[in-house]
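I have a structure I would like to understand better, so I am pasting it below and will then ask my questions one at a time.
As you look at this complex, bear in mind that one protein chain is not there, while each of the others sits in place.
Right, chain A next:
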Amino acid sequence: MDQIENPAKAPKPVVTRKLDKFFLTLYEITGFISRFFKEAFLPPFEFKETIRQCYQVGYRSLALITMTGFITGLVFTKQSRPSLENFGAVSWLPGLISIAIVRALAPLVTALIAAGKVGSNIGAELGSMKVTEQIDAMEVSATNPFKFLVVTRVLATTFMIPILAMYTGFVGLIGSFINVNQNEQTSLATFFEGVFSSISFLDIFSSLIKSILFGFTIGIVGCYQGYHSEKGTEGVGKAANTAVVASMFLIFIEETIVVQIVAAIR
């Protein structure tokens, strides 16, 4: 192998190279997402593997999500009380907490936890499969690795994150109820009456849409990073790390956009 050098070919400036890389990556990601939609709707369907991935994403994250959701509800209620007490408006707590949890906290906390736990796991697993040629091995044995590895995982995160977000919301409200009940001796029925009277269909719907979007983002970013991992074990670590950082960054951007759209609708 010879390295043929062209002396007339001057190296590009750093900014140009970075811009080139950015647009190239953007092009690749667009291609990756289009391929996902194409492969997701074409048979054969990997039902069994999708269900296994749903189990991995959902059930395996349950303990962490339960703890985080409960603490979020409990602490948020405790921290909000003094401000409302100053105005003699403690009775508004269930309404305030429900709006905060349903509209923002439940989908956001679930997505951030899942980006850390599930996104990094997907990035590392696919990255390791890529560098050890397991993905190539699938391809040469006439199995579509994209369908088996990527489509199943993205579908699993897209299905499971909304379910987990609903669960987080419920657990968060229970945490909040415990705090309210301790301080004001409010009954469960009264607490949830306050909760449901404050939230609208649009709150639940926008929260669901956000969770679906977050789930898709976590899956596609994790899979993209893992699937395109290179440079051996160093690349696997980088894939896992980038999957988490990029997912979290995109989740916050999506949150901002959806909030703006919902506010405009409201």
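By our rule, a residue touches a chain if its C-beta (ideal position, glycine included) is under 8 Å from a C-beta of that chain, and two chains touch if they have at least 3 such contacts; residues count from 1.
One rule holds for everything that comes next: contacts and distances are computed from a predicted model.
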Between "STAS domain-containing protein", "Branched-chain amino acid transport protein (AzlD)", "ATP-binding cassette domain-containing protein" or "Glycosyltransferase family 2 protein", which matches the UniProt record of the unshown chain?
"ATP-binding cassette domain-containing protein"
Can you tell me which of A:T16, A:T30, A:Q79 or A:T143 touches the chain that was removed from the display?
A:T143
Per the touch rule stated above, chain A touches the missing chain via residues 1-6, 125, 128-129, 132-134, 136-143
